[in-house]
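These notes concern the structure reproduced below.
Yeah, one chain of the complex is gone here, protein chain that is, but the others are all in their spots.
Per-chain residue numbering starts at 1, and chain names A, B, C and D are given in the order in which the chains are listed.
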Amino acid sequence: MHRRLRMLSLANVTLHRGRTRVLDDVSLVVDEGELVALIGANGAGKTTVLRTISGILKPSTGTITFRGKPIQGADPGAIVRLGIAHCPEERKIWPDMSVQEHLELGAFIRNDGDVDADMERIFETFPVLKERREQLAGTLSGGQQQMLAIGRALMSRPSLVLFDEPSLGLAPIMVETIGTMIAGIRDRGATVLLVEQNASLALRLADRAYVLETGRITLTGPAQAMIENPEVHRAYLGG
Amino acid sequence: QETVRIGVVQPMTGPVAYDGNIYVNTVKMLVDDLNAKGGVLGKKIELVIEDGACNPAQSVNAAEKLVVRDKVVGLLGAFCSTSTAAVMEVAKKHKVPLITGISTAAQLTEQGNPYFFRAVATTPMLGNAFGPVLPKALNAKRFAFLTLNDDWGRSMQASYPKAIESGGGQIVANEFFQQSDLQFLSQITKVKAANPDAIVLAANTQQAVALSKQIRELGVTVPLVGEGAWSSDSYIKLAGPAAEGVYGLVEYVYTIKSPINEAFVKEFQAKLKENPSKFAGAAHNVLHIMVDAIGRAGTTDPEKIRAALEKTDYNGLVGNIKFDAKHQAYGQTVYLSLVKNGVPDVVETAKIAKP
Amino acid sequence: MSATITILAQHLLNGVLIGCAYALIAMGLTMIFGVMNIANFAHGEFYMLGGFVAFYLVSLMGLDYFAALPLAVAIVVALAIVLQHSIFRRLREAPMMTTTLVTIGLSILLENAALLLWGPQPQSIPTPFPTKPLSFFGVYTTPLYLFCMAVTAALIVVGHVLIRRTRMGKAMRATFQNKESAALVGIRIDRIYAYAFAFGAALAAAAGAVLGGFIPVEPATGGIITLKAFVVVILGGMGSFVGAIVGGLLLGLAEALGAGYMPTGWKDAIGFFAVILVLLFRPEGLFKRV
Amino acid sequence: MPALLEGRGIAVRFGGVAALKGVDLSVDPGEVLSVIGPNGAGKTTLFNVITGRVRPTQGSVLYRAQPIDKLAPFRIAQLGVVRTFQKTEVFGALPLVEGVAAGALARNDPDPAERAREALATVGLYGKAHLTAAQLSYGDQRLLEIAQALAADPKVLLLDEPASGMNHQESRRIVDLIVQLRARGLAVILVEHNMHVVMTISDRVIVINYGEKIADGKPDHVRNDARVIEAYLGAPQAAHAVAR
Partner (left out) sequence: MRGLPVAAALIVVALCAVPLVVHDEYFLHLFIVSGVFVIAVLGLDLIVGYVGQLSLAHAAFFAMGAYTSALLFVRLKWSMWAGLPAAALLVGLIALVLGSVILRTRGHRFIIITVVFAELMKLVATNWVDMTRGFMGLPGLAVPPLWIPGIGTIDITAKSHFYYVVLFAAIVAFLLCRALVRSSVGHKFVLVRENEPLAESLGISAFRYSMIAFVVGAALAAAAGSLYAHYVGFVSPDLFNFSYVTIMLIMVILGGKGTLVGPALGAVIFTFLPELLREASHWRMIVFATILIVATLFMPKGIIFPLITHLVPRNWRLRNARAA
């Protein structure tokens, strides 16, 4: 593999919520064009890592750099404008806004005219969203909302996408679609940091992976090696 | 005690704060004058003023404080009739005399509260004095009523018609509006439909302005005559052209020709930069009546002051004032004013008969 | 035209005029209510401030009426931004009860500040319109009334388009439905709060400045304005500009006709009953917020 | 003998969307019935109908042979038909025991706190009873939801994606729990996209697609149904999903 450009790196990031230390000296890197998975048990801190990168939470110590520039402490708006999109856990859709409006706002930071074309692409992946263009998102089914949240995140044309459990609440057939879609994102040159409870899916898609346990990175390596790691297999893949 | 304390409960905030403040400023000015002349009983007069906000509960709290804490020998006030009615109960409980110069609701004196005195004509008394002459003075036969829907407006519509009819008039419409109304288009349209020769109104400044403007805007050109703000500076200024030719039925107007009034108006203009309104006139009356009674009682004992008040025979801005058995003032002059070129001229007078 | 028909026509015209005034009053409230989800009890005070500032600009500083209106709105907006920055910014996570209490406090504060600053005297804004009424077949109105209707219509269209059609309007709605994901698509939350609050205040101030020409303003005006605005907003549906105008017109017509043909003492009850009925049978208001 | 809970021809329309088009189902004590189907098929809507949150446009729901589709949600819960939610619902600010006691209180149980502690013990949260619900991690909150439902002493328990967002180990806990509840004689209706969970514990599976029932039977039968594979499992990957 030739040397790629470093896209994102977290160095010794620590974060507290109240008195608890939720992230403990977390360091990880994502190179341009890579698909990196972050797996770990419930409450390990995966969501917290993503929220810290996208500027919702501020780390207590440590640095986060994007394409060589420090971004820790910047606000989420500024971070999206750098090209980082975050598809949040539990969808966080806007219940009283239509499907179409979600996608339009997904492209909030863009001024180019291609928004409609991108929207069509989303509709191709999730035809049901096209059918429900005018429906208020609050009345969509759980899985439909998940698709909408993914579509919204992609509308900003990010160079780095943070996915937080994109397969949550999706039917098996849709899980496959999502898998294909995420692989496609990487194939078109974007970079992906993927958090998933469905570890088999994540490791199947990823180039490299990190394992997070109670706020600390405990293991890292190529995805294939992880799948073969007996510890990982027992804890996250089931055997 | 070094001073003779008189308590004042008036609205200094809330919907009628403007008029309440005029009252308060007037009594302050007049007390300075009285003190310059030696005060009463050889002591200085001290005013203790509290905001009642035209709200009965606040007025009660204010009065309680004045009587209990400040040990005032007498109370002036409570602007709105409901607040006065509430304060009356406090006066009675603590046996301190209370004089109002503003609250005109007839019931107040009918209860026979021994500590309450009213130095102003009630609406029925005004109606009886002026009703018979209105048809001729306004050259009108068909009268329509459009008044505030409160005790004042209701008692006007109840008591004026007989008096007006006795002068040859006829009532063709009875309409009301609310304290909270911002516009009166529906009511005016209804009144207009009755084809009156004159409209009888009851309103305070803010509503009076809007009312007279809107009446003209809906193409009604007949004379207007009203109780309330119709001869006051603030009304005339705000209503502008709409105030021209409006008649007022008032207990006091600053254009009264008498030495005592002219002196008062001069001082008022000099110190407060406007012409005294009827509220200033009322303040002048009640303050002097109270001080006069304290002087005649020769003591600051509220009970004795109460007794002295019953024997009041005071000559002031509006002539002679006495109290009847129920402590209702009579004998004073009342005025019909007409706004011409921004000045409310007196065009007719009458005397309040003993009830 | 026969007299009864002339009178009916006059009542209808009155109703439309009053309805426009109500719609104008309600628009800013429906905006803050429907979008920011704050029941703004200080709405009437922004109205009052708009009226007073316009009065001072025209009457005391001799400014041209048409220049004074936007300037008055701008001044109130500046104040709103200060208030938003110092107070409402801190209330983003607060429950409804807290925000309601704060707006009640603000309304007391603004009313009494106005009292201290300007005194309790009611003021009416001098307008350049001829005061001579216009008569069409015995039905009367004035140029000022017509101007008010025109302004109302214009503001309603502008407001509706702004909230429903523009990027900024959509960003506002998104922000108040879920701040976090709004931030994640790049919306600047701080600005959105400031814009939304300022826009609501601007509409209130515009109403005060325009209606102040024929309804005198005084420091205590706010209370009744807020109440009427709430009634209209419930009738029409929260957050809906179309609802505000329909609710306003309905209330205006109901009051005008009710007062025209019923004992006038119960006039206000008509609107209140309408509100209760609407809430019972169409709890989302006549217009949903779509 | 009539089934414990029975739905007959349930149909629901939301404006233009037909969410359910005449679905039948029935469940008996000690039985686990799974309802699966693609996203938007109408599974949550079916739960909403059974628990009284949505009124069916057609059809009826019978509990112990009595119609319950006109009852208020709280009445239905009091009868013993209790659910959990797809999007986690807990009493965030309250200590666990107080929140879980809700169901017992609703039945006027003499000792609601004790019932709450039992329910917490059943799902394995007894050790965290001193925390508030909001302090729990997502996975623990999902378990808490089941405890809340158990304290209401359900006869029919409806679980909406209890294993979503759980990793392999954690979803095993859910499986064990459901097995335990079935052994107690509860009827369980399960909506779940985790095929491992569904295939392990279901006695029967029904499959809904676009509001219509397209299959009904034993797990093995359903798994190999061509229509189910096409609409839901996805042909070649089906094995994959199951193997996870």
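We adopt the following convention: contacts are C-beta pairs under 8 Å (C-beta built on N, C-alpha and C of every residue); 3 or more make two chains touch, one makes a residue touch a chain.
This structure is a prediction, so every number in the text was calculated from the model and none was measured.
A.B. asks: So which shown chains sit in contact with the chain we cannot see?
C.D. replies: Hidden chain contacts in the full assembly come out as B, C, D.
A.B. asks: Would you indicate which residue among D:Glu89, D:Asp203 or D:Asp216 is in contact with the undisplayed chain?
C.D. replies: D:Glu89
A.B. asks: Per the definition of touch given earlier, which of C:Leu8, C:Ala54, C:Val102 or C:Ala171 contacts the omitted chain?
C.D. replies: Candidates C:Leu8, C:Ala54, C:Val102 or C:Ala171; residue touching the omitted chain: C:Val102.
A.B. asks: Using the touch definition from the top, which of B:Gly7, B:Pro56 or B:Gly281 touches the missing chain?
C.D. replies: B:Pro56
A.B. asks: In the complete assembly, which of B:Ala85, B:Ile164, B:Leu238 or B:Ala293 touches the absent chain?
C.D. replies: With B:Ala85, B:Ile164, B:Leu238 or B:Ala293 as choices, the missing chain is touched by B:Ala85.
A.B. asks: So which of B:Gln107, B:Ser166, B:Asn195 or B:Thr299 would be touching the chain we can't see?
C.D. replies: Once the missing chain is taken into account, the touching residue is B:Gln107.
A.B. asks: Which residue among C:Ser59, C:Asn112, C:Thr131 or C:Asn178 touches the omitted chain?
C.D. replies: C:Asn112
A.B. asks: Residues of chain B in contact with the chain that isn't shown?
C.D. replies: 12-13, 50-51, 55-57, 60-62, 64-65, 68-69, 81-83, 85-86, 88-89, 93, 105, 107, 111, 149-151, 154
A.B. asks: Of the residues in chain C, which ones touch the absent chain?
C.D. replies: Considering the whole complex, chain C reaches the absent chain at 33, 37, 39, 87, 90-91, 94, 96-98, 100-102, 104-106, 108-109, 111-113, 115-116, 223, 227, 230-231, 233-234, 238, 265-266, 268-269, 272-273, 275-276, 279-280, 283.
A.B. asks: I need the residue numbers on chain D that touch the omitted chain, in ascending order.
C.D. replies: Touch set of chain D with respect to the missing chain: 51, 53, 72-75, 77-78, 82-83, 85, 89-94, 98-99, 101-103, 105-108, 112, 148-149, 151-152.
The definition used in the following text is that only the chains that are shown with their structure count from here on.
A.B. asks: Just the number, please: Cα centre separation of chain B and chain C in whole Å.
C.D. replies: One centre to the other, that is 35 Å.
A.B. asks: Can you give the whole-Å distance between the Cα centres of chain C and chain D?
C.D. replies: It comes to 48 Å between the two C-alpha centres.
A.B. asks: Once bound in the complex, which stretches of chain C touch chain B?
C.D. replies: It is residues 3, 7, 10-11, 14, 17-18, 21, 112, 115, 119-124, 131, 133, 135, 138, 140-142, 145, 214-216, 218-220, 224, 255-257, 259-260, 263-265, 267-268 of chain C that touch chain B.
A.B. asks: Which chain A residues qualify as touching chain C in the complex?
C.D. replies: 54-56, 75-77, 80-81, 85-86, 88, 92-97, 101, 104-106, 108-109, 136, 149, 152-153, 155-156
A.B. asks: Of all residues in chain C, which touch chain A in the complex?
C.D. replies: Interface residues on the chain C side: 167, 170-171, 173-174, 177-178, 180-189, 289-290.
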